[in-house]
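Note that one protein chain is taken out, while the other chains of the complex remain in position.
Our next item is chain A:
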Amino acid sequence: MPTEDTFYGHLQRRGVNRRDFLKFCTVMAASLGLGAGATSQIAEALETKKRLPVIWRHLQECTCCTESFIRTQHPIAADIILNMISLDYDETLMAAAGHHAEAAAQKVMEENKGNYILAIEGSIPTKDDGIYCVLAGRTAVDILKEEAKNAKAIIAWGSCATVGCVQSANPNPTGAVAVQDIIKDKPIINVPGCPPIAEVMAGVITHLLTFERLPELDSQGRPKAFYGHRIHDKCNRRAYFDAGLFVESFDDQGAKEGWCLYKVGCKGPNTYNSCSNLEWNGGLSYPIKSGHPCIGCSEKGFWDNTGGQSLYTHLSDVPGLKIGMNVDTFGAAAVGAAVAGAAVHAGFSAVTKKAHDKAEAEKPCKNSMGG
């Protein structure tokens, strides 16, 4: 019999029936790419394991990750997930405030030393002693360092916590950095996106809980199950890309026909995320499907990659120029300069050669070679 402490026990008390519970387990197994056998493994884990203590910190961020998270696809998933983890501290979702809230965080850290998960939403400003993000009189850097010390693992939610997101865009006035720039000695799961997809967030937590270890991560610390493919490779408009049929502007016939958005700045070919297979809002749609190019929000530096110019350009700007010159303009200018240089050099060569030949002709002996 499940005890009070397990997820399933908790769910039963909240009136979730067995059928819905198993449905959720199946959805999670599928979206994690674990295969059919994993459903029972997940179900068993949720039935028997103690709930995961989690401290969920909101640092320099906009809370879009939490907003995304509480809107998971499955009808009761929000309920399940929020109860799956024993969410002991979360500014957005908890009822406690002020001293009570901070006391709750302290209690979790003391009672679950080395066992709790620290979930970070938002980047960490480091400039001017970190004063740009202060909670309960303490800076974000302090809080992160203290709470990370005894954490089992850290989940970095969203692009802010994984790469610094728009706060760290040039010129980065607050010196915002990612969690992985500060914490080096703890396992960190990077879940980028602005925000990440709700099912991705749910999947990461389910995996942690079921297998009690981190999901398989890529070289940038992202779960391979969700960040292993480019949006481009599962895109519903991919056939138009391969055919070479491109939207030239947002009001042309191509846009109406649903052609590829590559030329109006789609970053799908450079972006690793699950938008094109899991989609958003319960599998309803995602930006490209609804006619807007992907801006690559889960990629490092997406705000700066186009040189601070429009996100609707598909060619990258040459960094360091700061005048918004794209790489083709730059390249053509370089080749033009080479051609002009060669022409000028040829002119000079002809002149000096003539002078040299004249001088040679006046000398009795000549054995010189040009060039």
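Just so it is clear, a contact is a pair of C-beta atoms (placed from the backbone, for glycine too) under 8 Å apart; a residue touches a chain by one contact, two chains touch by 3 or more; residues count from 1.
Heads up, the rule we're going with is that contacts and distances are computed from a predicted model.
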Among "Ni/Fe-hydrogenase, b-type cytochrome subunit", "Formate hydrogenlyase", "Autoinducer 2 import system permease protein LsrC" or "FAD-binding protein", UniProt-listed name of the chain not shown: "Ni/Fe-hydrogenase, b-type cytochrome subunit"
From A:Tyr8, A:Phe246 or A:Tyr286, the answer for touching the chain not displayed is A:Phe246
Given the contact definition stated above, which residue among A:Ala103, A:Ala136, A:Leu284 or A:Val335 touches the chain not shown here? A:Val335
Residues of chain A in contact with the chain that isn't shown? 218-220, 224, 228-230, 233, 239-246, 254, 259, 262-263, 267, 269-272, 296, 299-302, 305, 314-319, 327-328, 330-332, 334-335, 337-339, 341-342, 345-346, 348-349, 352-353, 356-357, 366-371
